[in-house]
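All protein chains but one are shown in place.
After this line comes chain A, so read on.
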Amino acid sequence: MIDFLQLLVYGVVLGSILTLGAIGVSLIFGILRFAHFAHGDIMTLGAFSALAVVSLGLPVLVALPIAMAITAVIAVVIDQTIYRRLRRTAPVILLISSFGMALGLRSLIQLIFGPNNQVFAKGIQMPYRWGDIVVKPDHLLIVGGAIVLVLVVHMFLSHTKMGKAMRAMSDNVDLAAACGIPAERVVMWTWILAGCLATAAGVFLGMDAQLHPVMGWNILLPVFAATILGGIGKPYGAIAGGMVIGIAMELSTMVMPPVYKPAVAFAIMVAMLIWRPQGIFKGQA
């Protein structure tokens, strides 16, 4: 029982991180109709941008918004210089180019920051204990931060004109154009939003463990699994998808070695694609 609850805590932490990545993947898919393979490496980029700011002597939570801004700008630049030209070709070409972008970003990060593990803050945090359950302050920060960000995304999508335009375009591109919704501006905002969320995911991942140039790539599979579970292109579904995958991955370590965690995500993803490719939720959302 103790094991179970402890793993549940880890699962919620991992789920929070996956959710932040999956919302971005889902938004990008909804607007641009391709699976963004460089999303994991955008997370890595976000984490290392934050590390660069932290190394100037600022605390992580101050570095986070700065890193978000840096990463969002880079995401928009990548889109405008590379993806934009390919939008009129087949979506598979965009997908493959994003795969290339993933490799490029990772190599660049490794070149600048080196191939070793790094941390935001050295030293050990005093954990909170409830009976035998251990919760690190960082865990609370990660889950709390994810909740705040999800609420912000919700407010943006449901209450702002640009957020609604994003949902409209993801619903029906042609009709959005018939309303005069400016497609390119919506695309730009999509990258800004997805870039900020990916940064948070990357920074939280680095806080939970360590920073490494392959950290984002390694977590891309569970992020995709969460996206598909929630129904690809449905950002609200991604929240549930992230939580389910995160918790399933952690709980699986009760019955199998932790190295199989990604395999659990993969198995759920394949099962979903066979059984319910439209996601766990019915209808449009």
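Throughout what follows, a contact is a pair of C-beta atoms (placed from the backbone, for glycine too) under 8 Å apart; a residue touches a chain by one contact, two chains touch by 3 or more; residues count from 1.
The definition used in the following text is that contacts and distances are computed from a predicted model.
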{"item": "Hidden chain of the complex, named as in its UniProt record, picked from \"Propane monooxygenase large subunit\", \"4Fe-4S dicluster domain-containing protein\", \"Branched-chain amino acid transport ATP-binding protein LivF\" or \"Protein kinase domain-containing protein\"", "value": "\"Branched-chain amino acid transport ATP-binding protein LivF\""}
{"item": "Touch with the omitted chain, as defined above, among A:9, A:50, A:70 or A:176", "value": "A:176"}
{"item": "Residue among A:167, A:212 or A:261 that touches the chain left out of view", "value": "A:167"}
{"item": "Positions on chain A where the hidden chain makes contact", "value": "161, 164-165, 167-168, 171-172, 174-183, 283-285"}
